[in-house]
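All protein chains of the complex are present and in place, except for one that has been dropped.
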Amino acid sequence: MFTLDPDSSYMMPAHFGPRPVSPKSSGRYRDVTMMVVPFLTDRDRLAAYLPAPYEVAESAVVTVTYACNRNVDWLAGRGYHLVGVSAEVVFRGEKETLEGNYTLVMWENLTDPILTGRELQGIPKIYADIEDHSVIAGEWHASASHFGNKILDMSVADLRAPTAEEVQAYAQATEGRDNPMAWRYLPGVGGLGQSISETTTFPSATTLSETLVGEGRLDWNHLNWEQNPTQFHIVNALAELPVVAYLPAVVAKGSVDLILPRRPSRVIG
Amino acid sequence: MFTLDPDSSYMMPAHFGPRPVSPKSSGRYRDVTMMVVPFLTDRDRLAAYLPAPYEVAESAVVTVTYACNRNVDWLAGRGYHLVGVSAEVVFRGEKETLEGNYTLVMWENLTDPILTGRELQGIPKIYADIEDHSVIAGEWHASASHFGNKILDMSVADLRAPTAEEVQAYAQATEGRDNPMAWRYLPGVGGLGQSISETTTFPSATTLSETLVGEGRLDWNHLNWEQNPTQFHIVNALAELPVVAYLPAVVAKGSVDLILPRRPSRVIG
Amino acid sequence: MFTLDPDSSYMMPAHFGPRPVSPKSSGRYRDVTMMVVPFLTDRDRLAAYLPAPYEVAESAVVTVTYACNRNVDWLAGRGYHLVGVSAEVVFRGEKETLEGNYTLVMWENLTDPILTGRELQGIPKIYADIEDHSVIAGEWHASASHFGNKILDMSVADLRAPTAEEVQAYAQATEGRDNPMAWRYLPGVGGLGQSISETTTFPSATTLSETLVGEGRLDWNHLNWEQNPTQFHIVNALAELPVVAYLPAVVAKGSVDLILPRRPSRVIG
Partner (left out) sequence: MFTLDPDSSYMMPAHFGPRPVSPKSSGRYRDVTMMVVPFLTDRDRLAAYLPAPYEVAESAVVTVTYACNRNVDWLAGRGYHLVGVSAEVVFRGEKETLEGNYTLVMWENLTDPILTGRELQGIPKIYADIEDHSVIAGEWHASASHFGNKILDMSVADLRAPTAEEVQAYAQATEGRDNPMAWRYLPGVGGLGQSISETTTFPSATTLSETLVGEGRLDWNHLNWEQNPTQFHIVNALAELPVVAYLPAVVAKGSVDLILPRRPSRVIG
């Protein structure tokens, strides 16, 4: 008979034992390349996608981030790609108020981190084919597709080093707001009702070694059910979110640590 | 502000609305090709993987099933492949006793059904590359790999039509036991503790149009953490489960309906 | 020192020996599913793509064929997908006149048959991601993409059994014209000049077990160099070929034999 060890961490299938660990494993993503394209959108349109007690922050900013993750320790040195969409929000809970970014959706091209992200943190990860970014004539490109149908093309052009003022403004704008947040929701068996509904935060630490600033651009496709039966409503919602203005886009290299012993993933309330 | 409609079914990300439906959608898998390889194993070794109140059935039978699913309605007519491993069990709950098959693990090559299976039914689905089965010189082959490392090769050879006795014996053996079962388990945020732990059943109806009987064979690989850091413990557990004797293997074509209005997926207790 | 056996067939790398054979191999494609979408186009526009002595046939018909090939003997029972584009032509050579179909381009999702087709017959095969066709609500769909960018969507709807007249008309129209043809061209080392330039035919035998007739549709994408740097000129040429009228489309299942001992692949002249 199989029994759970209460000090261990399990995911389905749990009956073969805890999630495997290795002395070589850690939360380190040692080689990360990012394209970050933020834009101002319509406040009310964005608010329609935020469950209480999340509210749109002072500025209605949505950010699309492509990341090429390599040398990821928990994948034994392998990697994967992601395209995440998040919104600047304020969480006004009963016990705490937290400024940060609410993850609207995150596409990844590897199922393993999709499962851990969904089940351990409530990050709304879903699958897409995401090829390596390409760089041609100084312009960076990334894209995501599923079932052979394009979801998004994104690019950053006219790259230059950031000014000292930009670096300082960025540091001020993000100070104390490095709180990625999400909504861990699981329905009852069969799909109706709810088994889990809780708001979460999952801090990580990013160290950048190279940063350039440029002009970002996003081209969302509109899709129908036949083209992407599991995600078309998500893609269309994002395609219809107005781009009031693009903010400076960033291309950067660095590393990420997912595990901060003093700031673990947790429920916020 | 986003609010849930209590009559709808949601999965993460829930804030973009309920799981999409189409008038063209249903639970039908219209074109399914299967290879089914059952074997007798060691009773105690198998029991070690069953959480209470699941018990090994009268015979300690484990079945490995490859399925090539095509023309799947909820995927807008697309398909995917799976390799599932299940054990014959008796569920002896407080309220009900149920004979059927407990899903030990199910590899699939598409993330979308992995997410619905895990979150709506608790089926322990994980990802593998599973190519189309091949047929050469009358022998059928299928296999599964992840991160470029082989998990399993399976084959069925010496195919022939089943005898009337075999058909009748099979009908008797499975009557009233068509109950796929699983354990829906989700940890707390961050991975420790448990948020959901419940036993489930998720009936479906399979209609076979062609069935052949043959000699099955399974070749599991042994893997280390470097080769498959998220699944090696599962693969090794199955590789080490003794094959006391192969039972007649089956190759079949047909269709499957996942949704039986009178027998919905449910928690058993 | 490696030397060639003049009675064997070699492809690069030749120095490891002849192309491997097996007693289980043959030219049989045992399970083929096809979507065939022919259309009338502009005579002069089509003629611009035909090298002498190929001429547009009596009708300027271009046919786009999707095939899902399974249980292919020379691939040890595996399969692959293709999307081919051919034109009805007359070859008026010095020695012979031949009516048949000239292959304008053939996309395949497996490199092995691309290499054999190009090098042994001169079929202008190139790579594309081609997913399994999907069937939803009676409508068939297939598509091809490369580098994440869609090349073509094709579909066949309103399927029905062909009338006796249609079957007879088709037999008459194709009698004696079952001659697939191509132009085997290889440049000199480095890319300039020509090392091989010869016209070829490569007969095969198709046996159909199920045939339905319907309404075909083709949606070509227009692409730029950044999207598909090796094929955009081909895709755009086909996208700009006018569809004067669609002819009845066909969905069919059957088998194909690539090797006809009395009608081998050969140079025509």
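Which chain is which? They are A, B and C, in the order written, and residues in each are numbered from 1.
The criterion applied here is as follows: a residue touches a chain if its C-beta (ideal position, glycine included) is under 8 Å from a C-beta of that chain, and two chains touch if they have at least 3 such contacts.
Just so you know, these numbers come straight off a predicted model, no measurement behind them.
S.K.: Return the single residue from C:24, C:160 or C:222 that touches the missing chain.
M.R.: C:24
S.K.: Which listed residue (C:51, C:138 or C:242) would be found touching the missing chain in the intact complex?
M.R.: C:51
S.K.: If you put the missing chain back, which residues of chain C would it touch?
M.R.: 1-4, 6-17, 19-20, 22, 24-25, 47-52, 74-78, 104-105, 110-112, 114-115, 118-127, 147, 183-187, 189-196, 198, 200, 225-227, 229-230, 232-234, 237, 264-267
S.K.: Would you write out the residues of chain A that touch the absent chain, in ascending order?
M.R.: Residues in contact with the chain left out: 24, 30-31, 70-71, 73, 75-79, 131-132, 134-137, 139, 141.
S.K.: State which residues belonging to chain B touch the missing partner chain.
M.R.: 129, 131, 136, 141, 143, 145, 147-150, 226
Here is the rule we go by: only the chains that are shown with their structure count from here on.
S.K.: Since chain A and chain C are copies that touch, just let me know if over half of their interface numbering is common to both, same, or not, different.
M.R.: Both copies touch with mostly the same residues.
S.K.: As a multiple of 5 degrees, what angle does the CA superposition of chain B onto its copy chain C give?
M.R.: Chain B sits rotated relative to chain C by 180 degrees.
S.K.: With chain centres taken as the means of their Cα atoms, state the distance from chain A to chain B in Å.
M.R.: Whole-Å distance between the two chain centres: 31.
S.K.: Could you list the positions in chain A whose residues touch two or more of the other chains?
M.R.: Where chain A meets two or more other chains at a single residue, that happens at 147, 226.
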